[in-house]
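To start, the structure under review is shown below, and the notes come after it.
The other protein chains are all here in position, but one chain of the complex has been omitted.
The letters A, B, C, D and E name the chains in turn, as written, and every chain counts its residues from 1.
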Amino acid sequence: MNNLGIVKRNILRADRAAVEKLAQYGVATIHEAMGRVGLMKPYMRPIYSGAYMCGTAVTVLLHPGDNWMMHVAAEQLQEDDVIVAACSADSEDGFFGELLATSFRARGGRGLVIDGGVRDVKDLTAMQFPVFSRAVHAKGTVKATLGSVNIAVVCAGALVHPGDVVVADDDGVVVVPAALAQQVADAAEARETNEAEKRAKLAAGVLGLDMYKMREALEKAGLRYID
Amino acid sequence: MNNLGIVKRNILRADRAAVEKLAQYGVATIHEAMGRVGLMKPYMRPIYSGAYMCGTAVTVLLHPGDNWMMHVAAEQLQEDDVIVAACSADSEDGFFGELLATSFRARGGRGLVIDGGVRDVKDLTAMQFPVFSRAVHAKGTVKATLGSVNIAVVCAGALVHPGDVVVADDDGVVVVPAALAQQVADAAEARETNEAEKRAKLAAGVLGLDMYKMREALEKAGLRYID
Amino acid sequence: MNNLGIVKRNILRADRAAVEKLAQYGVATIHEAMGRVGLMKPYMRPIYSGAYMCGTAVTVLLHPGDNWMMHVAAEQLQEDDVIVAACSADSEDGFFGELLATSFRARGGRGLVIDGGVRDVKDLTAMQFPVFSRAVHAKGTVKATLGSVNIAVVCAGALVHPGDVVVADDDGVVVVPAALAQQVADAAEARETNEAEKRAKLAAGVLGLDMYKMREALEKAGLRYID
Amino acid sequence: MNNLGIVKRNILRADRAAVEKLAQYGVATIHEAMGRVGLMKPYMRPIYSGAYMCGTAVTVLLHPGDNWMMHVAAEQLQEDDVIVAACSADSEDGFFGELLATSFRARGGRGLVIDGGVRDVKDLTAMQFPVFSRAVHAKGTVKATLGSVNIAVVCAGALVHPGDVVVADDDGVVVVPAALAQQVADAAEARETNEAEKRAKLAAGVLGLDMYKMREALEKAGLRYID
Amino acid sequence: MNNLGIVKRNILRADRAAVEKLAQYGVATIHEAMGRVGLMKPYMRPIYSGAYMCGTAVTVLLHPGDNWMMHVAAEQLQEDDVIVAACSADSEDGFFGELLATSFRARGGRGLVIDGGVRDVKDLTAMQFPVFSRAVHAKGTVKATLGSVNIAVVCAGALVHPGDVVVADDDGVVVVPAALAQQVADAAEARETNEAEKRAKLAAGVLGLDMYKMREALEKAGLRYID
Partner (left out) sequence: MNNLGIVKRNILRADRAAVEKLAQYGVATIHEAMGRVGLMKPYMRPIYSGAYMCGTAVTVLLHPGDNWMMHVAAEQLQEDDVIVAACSADSEDGFFGELLATSFRARGGRGLVIDGGVRDVKDLTAMQFPVFSRAVHAKGTVKATLGSVNIAVVCAGALVHPGDVVVADDDGVVVVPAALAQQVADAAEARETNEAEKRAKLAAGVLGLDMYKMREALEKAGLRYID
């Protein structure tokens, strides 16, 4: 009845050109371009400052304290994929370390997003293998219970389908549905173009109040200036 | 009846010389000099290691998910002010990014303390614009609801009046009431002078037990040495 | 009846050679070598990236907001000891700063693990004095209530006896009972030797599925591949 | 591009008979019958002991501090629906109180599951209107920003489609996809039948070790009994 | 320089008639009547369901693990006062139990709001002595460090001056400045009168969409109905 114990081999990955275009924009810009949706919770943090990734998702559903399915996922990786690991219950165990990172990279994996813990942070940083996680913890895991690979998962509050684009930087992690990748990339581009001009004005001392023409709306809402 | 929707234009800023003197001491020293009060909660963290600010507060009261008043606050900034943003309910949304930082800096702002989230951390770090926040989150905000500027606010557990001195470093954030700025700066100076001598003794192997003459009090309190 | 107000002077430290051997391995490896036990909670984090320590524990039991016993502990330090500080109730006060670090170092102390807060993080980083703590907070403490030194303590969920080996790195903190130090060091060595070969295979694209011969067990557990 | 600002009027509700059958089983049983999936996070708690609901979901996506869409949702309710409210960012504001409960009930609503705060707990308890929420908080909300009604939402970590069956009791909240409702109800029935016999044996002192025939597997796994 | 070690004997209590009028309304209503300000954080919970209090504040500033000043506060109580206890740093120690409750009640105290822990919950419930706290914990405290009584304190995120009205019920805790007590009580009355009519309409099936005339604004904001 349920979709535990399943590995889906053929998934529809987002268009490569769209992924590459998305890679030019930050998470905040992309999330705005999508209409302020698609973000994971803010507890997802990079294991080193400046970590960055953009790729198509291979998803994994794990159970607390068990990383068996990570090995199953490795086989499903293609060039420029990222691994998105969800867990059936909150767990901060160290599901992932440098051996798995070595394997993922060898198979084309570009990074990991995991709603759980990771370890070997020093080695992963030396490898510059980007990881965004809920926690860092040396705690090891067992290999005893089936999860699934390439099913839809909820990871850190966000719904991720296999093949979706996942972008992660210092501001967090955003998920772009595969079917919307090109459209979101275009919207992000438009947004960023728009910002350069604003930035110049603000740097010159122009107020947002004037640039965005907010004064009337504020007054109408009842804003009072007092001395 | 309440003070929502108010912008106070004339505020009494702490004496400039006192602010400059306070800028020579760390947060821990200043908080001790005040009698161990005035600290914000420890969840307030710098967005980059080594971030530091000292300035006079322009306060803002925000609502969850709404950063409208940040633009209103920008106009009230004077040289060497810092912005202190409180929120009417706990929120980790990204109320602030590099465009607002550009505007704040252009108007004289020296940094931001916010009991909420911020984004564009990479850019803010490149700008070396110091921010101390509750969270980092790409989540954008709307501009729909009035808050206030330059009213007394409770920010991360500390009461802040406009014009108070706010000092923030790697150890946290401390608020010095404007009227006490000179007095606290003097006390901090005295405290720091005092510490140099202690440091030399401790480095030479003298025990705090002896330097602070604690042995008698410990014995009186009942301390027992066993083998 | 209880063991408050006690300082134990003679403790049995783990064998020096074993401590030095343990210092060659990371926390994740050592914890695996012990059978996945002995870790502190993942909220214990280094105050600077790359902080590392390995030494024999001098333990301290503190009370919230009171660091009196830290000075008592300083006298009990020997070369290559580390201080492990537990607290009788959860507290994020800043129990420790650079003056105490200067004293600890002068007496032979190699680092601090504390289930509480610390301050002077900038100075401690400049000193490269490794600290793993629950929080960073400028909040000062008083010296009014007796705790104990060199009793067994529970620190961040781990039981620590005086003389045990404590190893801490970016992945967390692990405690090795003094009596097991040599045995664990040997097991860590064996484990690490084993890993080099695995790493080479994985880097060459061999799958963990094959290297660990997992395919049969996965199939037996019911794993289904679908297209 | 996105699905903000949308109200879907026609949704496919789970079969009524299946919903009624599911109403005979507890959340723990149903979640097991589904293969241990579909649970919301454990922070979702009933506002009064014994609160219970089972119904078809009308979903709402809210923004922090804004309950405008709750009124939009009210119109979409049919007899025996329950409201499932997600929020675009973590918020504990009081989005819901007794006036809305009165309206929901009048329109056929059987209860509310909300990943946010609620208020008027005393009145809601008197009404015996079941609510499962993240928090209780008197904090009021505004009506300024569009969300959506009857789109797929992630609520407290669980994916909910409009029309899915939501069951909530003292143990938490579980979501049964509409298409699986009958199948899960049957599996829950089978499971419960099975348990009565086990309960009798255990009450008579038979050990699970023997009843579930675990001794051999434990021995094989290496369990050692010592005296 | 600071206000530690101070007991203010003469405080200006809110007008008795206004306090009595406020006692007729719930926390949610009063907070709305004030313009959605004045609430403590939602982690403040009653120790028993149905706990309620309304009175004038005698404030206490405590230190972690130290309840000495509670005894100092007892002497300052007058008939119909409530005690509001803040702490200089987060602490969940059990600062308060049934002996202090007996003393407070004998001196006129009507209840306690404490940003810390309490114990003897069973006895306090039997006494029906209302307490709203951050935690329940058996942990005892010492009597060693001076705090203050009847200074302005920040308690659970809210600023409280001695003499302010504090109202607490199942929905949380709200603080009404003494000077605004009558005005807020009147506004609460107006608000409640208003609600009876609304309740009747909603119970009859009228939608908030129509009653509050929201349809036009929603359409203007871009709400789309789809089938």
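One rule holds in what follows: a contact is a pair of C-beta atoms (placed from the backbone, for glycine too) under 8 Å apart; a residue touches a chain by one contact, two chains touch by 3 or more.
Just so it is clear, the structure is predicted and the values come from calculations on it, not from any experiment.
The undisplayed chain touches these shown chains across the complete complex, A, C, D, E. When the full complex is taken into account, the listed residue touching the unshown chain is E:97, out of E:26, E:97 or E:157. Taking the complete complex into account, residues 63-66, 88-93, 137, 139, 142, 144-145 of chain A touch the chain not shown.
Seen across the whole complex, the unshown chain contacts chain D at 26-28, 31-32, 36, 39, 42, 45, 49-50, 169-172, 174, 195, 198-199, 202-205, 207-209, 212, 214, 218, 221-227.
Mapped onto chain C, the footprint of the missing chain covers residues 1-2, 4, 34-37, 39, 41, 88, 90, 152, 154, 157-159, 180, 183-184, 187.
Definition applied: only the chains that are shown with their structure count from here on.
In terms of the stated touch criterion, the partners common to chain C and chain D are A, B, E, listed by label. Residue numbering shows that chain D and chain E use the same positions for less than half of their mutual interface.
Rounded to a whole number, the gap between the C-alpha centres of chain A and chain D is 27 angstrom.
In whole angstrom, the spacing between the mean C-alpha positions of chain C and chain E is 42. The set of chain C residues touching two or more other chains comprises 92, 137, 139, 145.
Judged by the touch criterion defined above, the protein chains form a pattern that is neither an open path, a ring nor a star, and not fully connected either. By the document's touch criterion, interfaces exist between A-B, A-C, A-D, B-C, B-D, B-E, C-E, D-E.
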